[in-house]
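Certain chains of the assembly are absent from this excerpt, and the rest are unmoved.
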């Protein structure tokens, strides 16, 4: 497996690990196995059964100031109806990222800029998608006929299998958002289907924002048809409500030692994740907060909703400001710092934790020594 | 069974129903069965297997103007530390209601008035309880050490098995709320346990309102210990949020033909009912609305949160104004009317639907004829 490099590890000398010495006879045997679509397990065992995960992906940071310019260039250079979606794709700074079109792990992300009056043609795919709005005005998404208006720092879903198209109203402003999808996962699972709608855009069949206005929280509509799809009916989570929820939470809780005050965008019909394959969080780092380090299975992609600071990921420091994007690969130590002593910082993030949970492998570890702080590489 | 009267019904003459004619020999046989703690099934079959349910309970209405006076009298006459809880219990206008201390079905309800500085001694029971605040200021409930402040039209839980005490702050105002409990259900199920706390009141162990401030809606705390109890962590649902949720819902939906815009107080951790044995709703009747009639298994107790109107229940008209209380017994036809042509009316209600659902018998029927309206008895 290309992704797992078999480095000499002294632990591999013990009983329970593969430690066969090559001989001519064995080499001949291996050739024979190869001729039968087979191989000796012990030639691969230590590589395919590592002591712990070792990600193929690297922590990577994208400065919004730079990426924004590239998005505006794309707007000038390409029409959305030719591009399919006029998206600048973020590629993890690793061979795996470039080969798999992944931002981190089996997650895709890109930046999409749209001018007033532009649309992205309607389509659907097995892949799930969500979006985090970074700037603009008048943007919207239509999901299976439900028109959803979008504002700055809103988080919106376009779940697996739903028809969707996007656009910016003619009287709106140039808008930029971050897309997150599980396209690499769907491709590696060989389960990705795609279809084009029979019109450039859907005609909404419901009052605007009917889903978020019906399903916003702990009060749920009754006496109408019950929502039975396997994703959240809320569809869009408004920034003001999200921020107020975190402020409320912060009044009465110390939050997490690793993440400050972190809240999950949840499906009010189940209490679980809003989508089946990707989760999302908003977290607040109080002024001056420096969290303790931990690591876990699963990948996380961050978008700085507000504030400035840095994160230490795998021993490297990554400085960030508003709408910078960075990622934490699976099983990499990470901690966050708010560099403003008095103002809060907010980090939006999305992840593949629902996949880890569904497969029974959501595993986490705290850094116990050095007060929970990593040593930063020079 | 006292509750099921075996009236002659022409349908009982057919095959599949009991239709045995008494004889001397049979009467002797029945006596012998009786001597063996037994009886002939066919002597009871048609009574214990009715064609459809026939409630032992009657629709009943309590005028708040009158009940409020009685509550204030109780305040003068009895100290809460002598009464246990200084509650005026509502008894359904039926033998069953008086015998079972039930407001309707296996539900209990009462009105509790407290003066500033008074407390209800801390205790717990297997029965679940919830409260709807009708008037006052400075009222609070403490649930397993969590202090919860209460305002007008707020809905608050004291779930099964939780220690709880209530009171009104010394600088508060005389407060009145409606209690709802499943005491009759717990007694009929022979599962009611009671215990007294080892102090008159609990000492809160958490910041005030920590639960409602942490669990309010679709954003859920992460990175802290996960809520794992079988009831909602929200604990109190604030009137302003409830009303806003309904207003939002009403912007985009026609609501229910039977109930107008009705929303369920739900457990954001599961999407289900907030308590295991009792549910609650708030519903809005737009100005002038006259709903269609339906009937269903399960009992409902209403408290008029706002407005004036009437309900037709089992063919009888019951006029109501703010904070009047009335009930709809199981399988009784009912429809609601908002008598104000322009102002909305709001009805709070609680029910035993979670029990009906858990037992697999939540059944509903619409009145199809007469445009869905009952004929009102003169």
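Letters A and B mark the chains as written, and numbering starts fresh at 1 in each.
Quick note on the criterion: a contact is a pair of C-beta atoms (placed from the backbone, for glycine too) under 8 Å apart; a residue touches a chain by one contact, two chains touch by 3 or more.
Given the structure is predicted, the values throughout are model-derived calculations rather than measurements.
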Assembly size in copies, with 2 chains present: 4
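Everything that follows uses one rule, which is that only the chains that are shown with their structure count from here on.
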Averaged-CA centre spacing for the pair subunit B and subunit A, given as whole angstrom: 44
Residue ranges of subunit B touching subunit A (in the complex, touch as defined): 206-210, 213-224, 232, 234, 237, 241-242, 245-246, 248-249, 251-253, 255-256, 258-259, 262-271, 281-282
